[in-house]
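Have a look at the structure below, then the notes.
With one protein chain withheld, the remaining protein chains of the complex are depicted in position.
Naming follows writing order (A and B), and every chain is counted from residue 1.
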Amino acid sequence: MTSTLDETPKVYGLLAEFGTADELVHATQSAAAKGFSRMDGYSPYPVGEVADALGFPRSEIGAIMFIGGLCGATFGFVMQYYLNGIDYPLNVGGKPMFSWPQFAPITWELLVLTASLSGVIGLFALCGLPQPNHPLFNVPQFARATRDRFFLCVEATDPQFDLTTTRDFLDTLKPLSVAEVPE
Amino acid sequence: MAEHHDDHAAEGVAIPTDPVNTAGLKTIALICAAAGLIAFAALGFLNIGSANGYGLRDLSMTYLIGWVFWASLPLGSLFLILVGVMTSASWGVVLRRCFVASVRTLWLVPVLMVPVAASLFVGDGTQSPYWWADRGYEGDVASIAAAKQMRPEGVVENQHKIHDLLNPVRFLIVSGVGLGLMGGLALYTLAVMRKNDEGNDTAAYQTLRKLAGPGVVLWVLTMTVLSTIWVVSVESTWASSMFPIVFGMNAFLTTFSFCIFVFYTVNPDKSDTLAIVKDKFRIDMGTLTLAFTMVWAYASFSQYMLIWAGNLPEEVAYYRKRGDHGWEYLAYFLMAFHWLVPFVALLFREVKTNTKLMRGMCVLLFTVCVADVIWWVLPCVPREAGTLHVPMAVAAVVGVGGVWGYFFARELGSRPALPANAEGQFVATWGHHH
Partner (left out) sequence: MATVIKPTTPGGPPAAKTYSAPTQFAPHPEGLIAGNHDLATLGDKIADVSIQVTPTPRAWWMFFLLGFTLLQGLVVGVGYLLYMGTGVWGINQPVAWGLAIVNFVWWIGIGHAGTLISAILLLMHQKWRTSLNRFAEAMTIFAVMCAGMFPLLHMGRPWLFYWLYPVPVNFGAWPQFRSPLCWDVFAVTTYFTVSLVFWYIGLVPDFAVLRDVARNRLQRTVYGMLSMGWRGSAIHWRRYEKLYLLLAGLGTPLVFSVHTIVSFDFAVSIVPLWHATIFPPFFVAGAIFAGFAMVIWLAVPLRQFYGMKDFITNKHMDLCAKVMLGTGLLVNYGYFCELWMSWYSHSIYEWDTTLQRIWYGPYAWAYWMLILTNGVIPQLLWVDKLRKNMVVLFFVALSVHIGMWFERYVIVITLSRDHLPSSWGRYAPTEWDYMLFAGTIGLFITLFSLFVRFVPMLSITEMRELLPTAQGGRDGHAVMENAK
């Protein structure tokens, strides 16, 4: 959305509506083949092939959760040993200061906790959520993206974007409708 | 999408009807049997000189390891057949012929038990793997306690145990009854299964499904008792209600890794059989292997942590013995390779679908399962430096395995690799209606 200020009217992109997931997959693949890069698909449930066609084959969530979990587990284990073994040595039942079998449960729980929370925070941060308003919500049909329709939006920031030619191209994909999305 | 390519490659592939070629397997088994038993005898003979009068006991104890370890294959296969039927799982169909071949060798378990049984009666029982066969527990508590350097309460407990259950006669009766029940269950299961396999008899399939639940219950109860008297009783005071679960998981992992290894070995990568076993089914088998290692680790860790934390003399001695005299390195080895390495490796579907990697994984898991059985049994008595018990145990496992493996290969070679019944067809045509 880095268009120049004097460009009017401001357009977010063109939104094509499809009736089935397969058509959306096909449309996304065609648009990608045509060279469009700034676009996104919208569907009521995940359609993995659309993300593949958009050139997003693998998400970052796995790496984030792995690192988060590793940090949590390390912190948990070191914390227990430091607090009960070094900072305030506690002798309970004659157990050694370094009682690793008894430090395992909390280490595990903190691993799960930090991995999960970093995954959730990571998801929202990467997706830019919460974002209660979005240009797409200006299009009445788009309410059906959570119901039974599948949408492809070619964004105005795409280098190839042109209201007329892009629209003509979208029409060749035989959508149910094509709408201009106001910014 | 790799899966789709495989599906297309498998299109039109019929279930092979040629019997599995097991000539190579038989040769390897015979070599193992000869080499293992000769090495076992030779090492055992050498060991008698250095074992301080316990040479025969070392011999019978290491033989026990070989026998118990291989007994877990036919017994574990019986359980997995029943669970496979009960859950209609794909691995139950893919590995069925391996499981069946393995169950059909169940008669070998009592036969191979003969040396263990005989050892109970040699030299007043002092040369058997089991402390309770020792006639030295007969008599006055105080003098036994002094002679054996035990707590008097421990002697009383031991005498009670010998009185109630752990004496040669009752041990053999309970083992016989247990194996008889397993044998009956196996015969019935195999008979119904053959009817279903050959005639594609759906009534037989329903019988099999009805049988599976009660069969599993019978199996679990019987094996709890058998694993207790066969393995737990090598220790005099130790008892752990988790142990039957550790034993079971080890048995399932042994069976599973052995059968997957054999399946991927006798059916080469380019064969029709492996075209039928698509990625989805390979992943299922790999994931179940992962699950077994996880539950094994869970059960073993919980058992260790609870006994370590409780620190009761009659229990913790088990781990004291196994955390000393070099056995601790075996424990670290088990932690690393019975859990950590397979756990990480089997998370990747690239490993689970690649037959070469999976075969490597199975060899590793099979080896650690042997190591675990050695760890349960062998450290139960202290030994002089320089005794040969560890190589003897390995030789016993190889030798007994060779004998068992020969009969297993003979059974496996008598039929095709996959059943041609409705479930087999389902696996063969899976993914084509998309």
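We adopt the following convention: a residue touches a chain if its C-beta (ideal position, glycine included) is under 8 Å from a C-beta of that chain, and two chains touch if they have at least 3 such contacts.
The structure displayed is predicted, hence computed values, not measured ones.
K.L.:
Out of B:Gly139, B:Gly213 or B:Pro268, which is the one that touches the chain we can't see?
P.N.:
In the full complex, the listed residue that touches the missing chain is B:Gly213.
K.L.:
Which chain B residues touch the hidden chain?
P.N.:
153, 157-158, 160-161, 164-165, 213, 217, 220-221, 224-225, 228, 232, 237, 239-245, 294, 298-299, 302-303, 305-307, 309-312, 314
K.L.:
Tell me where the left-out chain touches chain A, residue by residue.
P.N.:
Looking at chain A, the ones touching the missing chain are residues 9, 18-21, 23, 28, 40-48, 50-51, 54, 56-62, 65, 69, 79-80, 83-84, 87-88, 90, 92-93, 95, 99, 102-103, 105-106, 108-110, 112-113, 115-117, 119-120, 122-124, 126-127, 129-134, 136-149, 168, 171-172, 174-180, 182.
Everything below uses one rule, namely that only the chains that are shown with their structure count from here on.
K.L.:
Averaging only over C-alpha atoms, locate the centres of chain A and chain B and give their separation in whole Å.
P.N.:
Their C-alpha centroids are separated by 46 Å.
K.L.:
State the interface residues of chain A toward chain B in the complex, per the touch definition above.
P.N.:
93-95, 101-102, 104
K.L.:
Residue numbers of chain B touching chain A in their complex, please.
P.N.:
These residues of chain B touch chain A: 301, 304-305, 308-309, 311.
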